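Remarks on the structure that follows.
One protein chain omitted, others in place.
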Amino acid sequence: MSALASQAVTDLAAYTTSTGEAVQFWVLGTVAVIGALCTILMKKAVHSALCLAGTMIILAVFYLANGAYFLGIVQVVVYTGAIMMLFLFVVMLVGVTAADSLKETIKGQRWLALLCGLGFAVLLVGGIGNAAITEFNGLGTANAGGNVEGLAALIFTKYVFAFEITGALLITAAVGAMVLTHRERTERAKTQRELAEQRVREGKHLPPLPAPGVYARHNAVDIAGLLPDGTPSELTVMKTLRDRGQIRDVSTEALRDLAALEQRSEERLGRGQEAAK
Amino acid sequence: MENLIALLVAAPLLGAVILLCGGRRLDRTGHWLGTLLALGSFVVAALLFTDMLGRDGEDRAMHQHLFSWIPVGGFQADIAFQLDQLSMTFVLLITGVGSLIHIYSIGYMEHDERRRRFFGYLNLFLAAMLILVIADNYLLLYVGWEGVGLASYLLIGFWQHKPSAATAAKKAFLVNRVGDMGLSIAIMLMFTTFGTFAFGDVLAATGETSEGKLTAIGLMLLLAACGKSAQVPLQSWLGDAMEGPTPVSALIHAATMVTAGVYLITRSGAIFNAAPDAQLAVVIVGAVTLLFGAIVGCAKDDIKKALAGSTMSQIGYMVLAAGLGPIGYAFAIMHLVTHGFFKAGLFLGAGSVMHGMNDEVDMRKYGGLRKYMPVTFVTFGLGYLAIIGFPGLSGFWSKDKIIEAAFAYGDGVRPWIFGGVALLGAGITAFYMTRVMLMTFFGEKRWQPTPDPHKEPSAEPAADDAHAGEMPHPHESPKSMTIPMIVLAFGSVFAGGLFSLNESFVHWLEPVTAFEHPHPVISVPAITASTMVVLAIGVAIAWFMYGKRPVPVTAPRGSVLTRAARRDLLQDDFNHVVLVRGGEHLTRSLVYVDHTLVDGVVNGTAASFGGLSGRMRKLQNGFARSYAVSMLGGTAVLVAATLLMRAV
């Protein structure tokens, strides 16, 4: 991919586009659109994030092909490397395996959204087509002294105020993120003894909470333990997983599977007569 | 001297206030106070009259400005009086005849426990009527106009315990309202046209105004006159107004109220002179009413209602004359004055007869009364001769002049039509008045015992309990009643001749109303002669029908015309079908429109807003994604609009 890009770079700054660039555009463009569609259609947030990252890398290639070398690299490093990873972190935090239901809850929302999206796309495409841009200048002269140097010259002269303000914005955003996510401890953390005393004082769950997987023939942390009547108890699963909704359901089908498995192993071991009754 | 003008109104107004607010302690003296104040007003009028006579014709008008009533920018309304020859004539008639009726009422209302209040109303009536005739602008005239309407309502409904009287009062009030509407519209038109209400300014400005506007004002004034003077089509209240006490009938019919319309038309003469179409309408209304009233008068058996028909007819003569223009105004007023004398005399005579006959009003139950009530007979007879226009008496001078003027109206067929109608009216007048005379005072006695009031309420129950079931004992009325009748009989006999001496009345009024000698299409002696012939025919027919043959006590069925005339020529049926039913249908359809269209629009608007809001509310579902959809949609619309604008 980078080979293609660097081959395009040589003459992309010029006035015309090569056949190579056309091939690259049609192939990678298709992939980018597919990636974008996957981003909005994947059930799991992780998959969406990965598809988006792919689309962004392709966009980085397109930047390079358009003579924006600096932006292309920044796109890869900052966007794909930093921002998308930040996304992945957050996805992990709120539950990586949790799949969204794609069932629409607001009546007519999906059709309206499709209509608006399609209409908007048609309008934009139509507008651009209407503009009928056939000739363009190319970046040959602009990039003559090097792309990065050109950008730097502009940023630190013409756009210096915008640049400074953007810096202030970044600082503000970093502080804001800290303020939003930071929770100040207003009191000393309780020791284990104090927690035990509190449990006794409140009079519930005097013993430790039950461990997951009890009677369930599985001891994974995300499988709820079963009560004597066979129903799963959420108490046995840790709070974080419960919040994420990441408890694996073993109540009915899983129990039946287990029963079948048990049956088979009994038969194989030749001692299923009594157990079957 | 001019400062006395306000006193004319002030005296009866003071009387009305004292009598109506004074309470029961005035019960014994109230009638004297009211009569004295009316007489006082008459004395003031007489003083002013002598003063006026001492001056030249053009300088006789007097003005008195009391105070500025409504001074708002260009809108200036004053309380100011103007007493010229025309007003003077009316003032003398109103206060003179009014005072006589006051005196008469002392005797007539002797047994009524609400006599004090009656005199209060009478004084109020006089005050309102005086304001009407001496106002110097149309707005103040309107005050008097409404005051007369109020007083007539109170007096016609004086015996309010009788449903018929209460209804008659309401009817008079309502019909008058229609006319009042005409007057108020006319006043508004005047203000927009001339910017003023004052008689002098309005009448002087008629020359520079378009004929269309003047015609509109004239027609509205005619509508007003129709209401007050009981002219077709607003005539229906007059007959029912007989439910009031007889002095009230005399007052309304002779001196006040019904003359107001004639006064209005004569006063606004300049407007009508400049609007020939309105004038023609006046003449037509007068002619139609003349015949209408006369025909109704022929069929009525109730003596007061027969006289009421006669009044309508005679006022028709006056309106006809007033519509003729400068050739008629003076004769209209002259006939008004002479009619004031003899009609007041006739009504007072009728009241006297009823007084003697236990308040019986049906002429078929009279007969042969001339021996029992000689004074009444003689005064009533003189009034009768005057009204039919017997040569030498008042009616002859005034009515004959009107017939002459009618024959001189316009050109082509008009003089023949209107002159013929006036002539025919004279004949019918002779017929029905002779009929009244014969049925009341001649022939054999047809007296009936007074019916029990508890079974069948008689017309005037003031004293019915005392006479229930008795045969009537006709007797002459007390002095307080006969003296006014005698005075009025003198007026009936001599007034017309006096006025016609050297055309003194015409010259008296000429500075106000202008005068032109009529030039009838046929010679004056021929008209006089044919009037005499028609009169003789009318009397003769009446004598053949009611003098030679006995009069049945119960009325025969009669012809279709007679039956219609007994029902006042179906005026009430017409009003009921056209106005009442029509009004009901109109209101019903309006209610329907209101319920369906108006309510529909209002409720529909509310409901559609409600429904729309309900739908809009669903858009506000609180989901950020929904709002995002509308944002994207809006952006798409903006982009589309931009592209479209560029494409265009």
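Lettered A and B in written order, each chain numbered from 1.
By our rule, contacts are C-beta pairs under 8 Å (C-beta built on N, C-alpha and C of every residue); 3 or more make two chains touch, one makes a residue touch a chain.
Following the convention adopted for this analysis, contacts and distances are computed from a predicted model.
According to its UniProt record, the chain left out of view corresponds to "NADH-quinone oxidoreductase subunit K" among "Acyl carrier protein", "NADH-quinone oxidoreductase subunit K", "Oligopeptide transport system permease protein" or "Sarcosine oxidase subunit alpha". In the complete complex, the hidden chain is touched by one of A:106, A:195, A:211 or A:261, namely A:106. Residue-level contact of chain A with the missing chain is found at 17, 19, 21-22, 25, 29, 32-33, 36-37, 39-40, 45, 48-49, 52, 55-56, 59, 62-63, 66-68, 70-71, 74-75, 78-79, 82-83, 86-87, 90-91, 93-94, 100-101, 104-106, 109-110, 112-114, 116-118, 120-121, 124-125, 128, 133-134, 136-143, 147, 150-151, 154-155, 158-159, 162-163, 166, 169-170, 172-174, 176-178, 180-181, 243. Interface with the hidden chain, as seen from chain B, comprises residues 620-625, 627-629, 632.
By our rule, only the chains that are shown with their structure count from here on.
Separating the CA-averaged centres of chain A and chain B is a span of 101 Å. Of all residues in chain B, those touching chain A in their complex are 621, 623, 625-626, 629, 632-633, 635-636, 639-640, 642-643, 646-647.
On the side of chain A, the complex with chain B involves touching residues 106, 109, 112-113, 116-117, 119-120, 123-124, 126-127, 130.
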